[in-house]
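One structure is given below, represented as structure tokens, and several questions about it will come after.
Heads up, this is only part of the complex; the chains shown haven't been moved.
Chain nomenclature is as follows: A, B, C and D, assigned in order of appearance, with residue numbering initiated at 1 for each chain independently.
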Amino acid sequence: MTNSEFTRADGRATDQLRSVRITRGFTSNPAGSVLVEFGNTRVMCTASVEEGVPRFKRDSGEGWLTAEYSMLPAATHERMPRESMRGKVKGRTHEISRLVGRSLRAAVDLSQLGENTIQLDCDVLQADGGTRTAAITGAYVALADAIAVLKKRGVVPGEPLRAPVAAVSVGVIDGHVCLDLPYEEDSRAEVDMNVVMTEEGRFVEIQGTGEHAEFDRDQLNELLDVATKGCKELIAAQKAALEG
Amino acid sequence: MTNSEFTRADGRATDQLRSVRITRGFTSNPAGSVLVEFGNTRVMCTASVEEGVPRFKRDSGEGWLTAEYSMLPAATHERMPRESMRGKVKGRTHEISRLVGRSLRAAVDLSQLGENTIQLDCDVLQADGGTRTAAITGAYVALADAIAVLKKRGVVPGEPLRAPVAAVSVGVIDGHVCLDLPYEEDSRAEVDMNVVMTEEGRFVEIQGTGEHAEFDRDQLNELLDVATKGCKELIAAQKAALEG
Amino acid sequence: MTNSEFTRADGRATDQLRSVRITRGFTSNPAGSVLVEFGNTRVMCTASVEEGVPRFKRDSGEGWLTAEYSMLPAATHERMPRESMRGKVKGRTHEISRLVGRSLRAAVDLSQLGENTIQLDCDVLQADGGTRTAAITGAYVALADAIAVLKKRGVVPGEPLRAPVAAVSVGVIDGHVCLDLPYEEDSRAEVDMNVVMTEEGRFVEIQGTGEHAEFDRDQLNELLDVATKGCKELIAAQKAALEG
Amino acid sequence: MTNSEFTRADGRATDQLRSVRITRGFTSNPAGSVLVEFGNTRVMCTASVEEGVPRFKRDSGEGWLTAEYSMLPAATHERMPRESMRGKVKGRTHEISRLVGRSLRAAVDLSQLGENTIQLDCDVLQADGGTRTAAITGAYVALADAIAVLKKRGVVPGEPLRAPVAAVSVGVIDGHVCLDLPYEEDSRAEVDMNVVMTEEGRFVEIQGTGEHAEFDRDQLNELLDVATKGCKELIAAQKAALEG
């Protein structure tokens, strides 16, 4: 099958993002609160600020940042049991929470934060693929807002906010490299990859999995090219939102 | 202190609701999905439908309805730890989930539902008092939408939806009976009461607590009068939303 | 059906309590230990005293009171799994524990207690309806005994014990308002209500549920009249036990 | 120190049991319900009957018997946290539950029971040493009553009840072998042993621990002699209760 014959169910070009919306001030209690939408995927990202740091950081003069990701039970097509009621957090949830935390720590200089902790919460209201990449992308904006609050309060000694970090999924569908997979594509992708990137185009994290087929070096390069294009556009959207 | 001297922080009359908004189709995966707002309190209410019933209802020919209530961690002024991560659901959460379930079972005729289960999820996005009453009020609308979906699918033998059920909080603040308490009032109320009511003005549930002072029969009557007025207005809002 | 035709399975008048027994000093380790019996319902209520208060009360100069309710597995007609073995406490258990705690805090002036904590435990040995109201009624007596112990030890600065608080269930059975429902009535009541009241007849808590039918204002008033009569008789029994 | 100089705090002879009381029909819901008292130790032992057996016994034609032991939180001198609230069952609890189950399975011929399950619950109302041995001794009586109920119902094919099994603690206190230790002795015993025995004087279980000192063969023999005397007296009490 040649590229000219391949069409995506939603009509997008293979290297095209879904429509992206970033709404700041979505709720008012947390220091930063953002609703991020990648097509039908909608994630509420909040950044809460607490004075003090966990024990392993105490008296370090540095701050800390941590993240929790979760899906509301009715976010998916079939309702999923609530993790609090099951009494167990799923491995997938832990894994994504850790990824979001690592990714956003690349966007903050903890030594400039003072002994404050920023807690990110990414709660998926509606899931249609790419929830973890939307979460990272939205969380950066919530983080920026929270740091602005901290600075206004005068509790931050330095300039903790670094240049933007964004994330996008790429995958191989019927042999074609595609950007920003919705659920329908994600569930049948041969290869699935999430890329987290800085504004300068440097990698924060790459996670690629050959779900139904392994991939070679050429495919990897093509996947990374398309992911780089996607992250650049997402970072532009982040900056526009923060200036808006 | 006479009533003429008493003013509420938000300027409302003592028997006045906060502004109420009910948005249907808030998300698209569940059969019913509603965002309900009582002032700054915002609750996402979804109704998911599953064929089959729990074991204790099997072969009864009847359906079942159950509910879960939860707060997002950043919904409150101070962030609260996520229940799934603590590994324990708080007593308050269990208590409200059970109240929502009982209240909405009064709005459905299970014998007309067939052996289907409706699962309500009420997730508080932003909390400013009255989250349980907003949850019940919004859940009725989500339930109505879900039953319409079931009927369209042809899996419902009868007419399971009953007349609306709505809920409101009332309380005694500085000796004055007030309707629909925001957090600031709720946390210092002498008496706190939640009333769940049908369209005909019959009680589904009354829960009144003398948090800082007991209350007598006259105060109870005044509380119920004001709650009745509030529930009637909420039911009008539910009906308007469902016709809209 | 008129009242003259309606008879209760145990032959009681509709506004008559089951026989009530309150046995002080039921066990000897806790500061207060009471066996309370409402007919066949038997609850062991203990009040244990600990110096110090939970963190949120520290350095307040005030004491604290908290309660836990539980059923022994063989208390009910069908044995129920032990909550410790299931690894989960049921919502119903949490709900009742919270109710008992709130109710008894109305019977104690925490500012007079010093920084001491009173822990109430209400363990149901045999269940036949009304376990939560028996628990509240018995716990008051255990609380009174525990405060007497504290005063004898000289660790209580003031007079923390307030006037008695008692609780009773009322309900509508086949259209008739009845007092103090045993299990057989409770399980088929159209309306079920628990009322917690002080000696002066003021309400501490009202929880009414239309389990199988809603109720109107007239029924509510009748339910409250009968509950008031019941609570007065229970308070007389509490006082007799404490003088005995 | 010679025996003539050694006196026990409660004045008993070294080979004397505390006063033993066995009350049948203590509660009415379970098939067997016994309150057993060894001095101040009081344990409620119930035997509940369920048709059917756990999976590993299915289609074996045999029955099953299992046991759970637990302490009420206020049973001990210092209140202990409730295991259901901690979310964890203590190792000691598990250990004793298993001991009670093994011991009572020696008193029942499972091949004569049919595919029925007997669930024993031993809940300590008041603890003063020897709770596990009191539990075993009382559970036998509850078991006998439950089997009688099963036989009356006609669901038991054979004669499952075997001759009595009883248990007692022995220990070394200040170098002296003592029978049936109360808490004060138990907590400072050099050696602590629990012996479970049949009517014919055969051992079902021996558990001896040198808590603060090891013990030799002569001491072991002396401990077993005294335990045998104790178990014989307890079996006489069981038989008297069952005939009563």
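By our rule, contacts are C-beta pairs under 8 Å (C-beta built on N, C-alpha and C of every residue); 3 or more make two chains touch, one makes a residue touch a chain.
Here the structure is a predicted model, which means the values were calculated and not measured.
The complete homomeric complex described by this structure file contains 6 copies, of which 4 appear in the displayed model.
What we mean here is this: only the chains that are shown with their structure count from here on.
Touching subunit A and subunit D at once is no chain at all. Excluding subunit C, the assembly's touch network divides into A, B | D. A separation of 27 Å divides the Cα centre of subunit B from that of subunit C. Rounded to a whole number, the gap between the C-alpha centres of subunit A and subunit C is 51 angstrom. Chain centres here are Cα averages; for subunit A and subunit B they lie 33 Å apart. Contacts with at least two other chains are made by residues 87-88 of subunit B. Interchain contacts link the chains end to end along an open line, per the touch definition above. This structure has the following touching chain pairs: A-B, B-C, C-D. Residues 27-30, 33, 40, 42, 44, 46, 48, 50, 68, 70, 72-77, 79, 82-85, 87-89, 93, 119, 121, 123, 125-127 of subunit D are the ones touching subunit C in the complex. Put simply, subunit C touches subunit B in their complex at residues 90-92, 94-95, 97-98, 102, 106, 193, 198, 200-211, 214-217, 220, 224.
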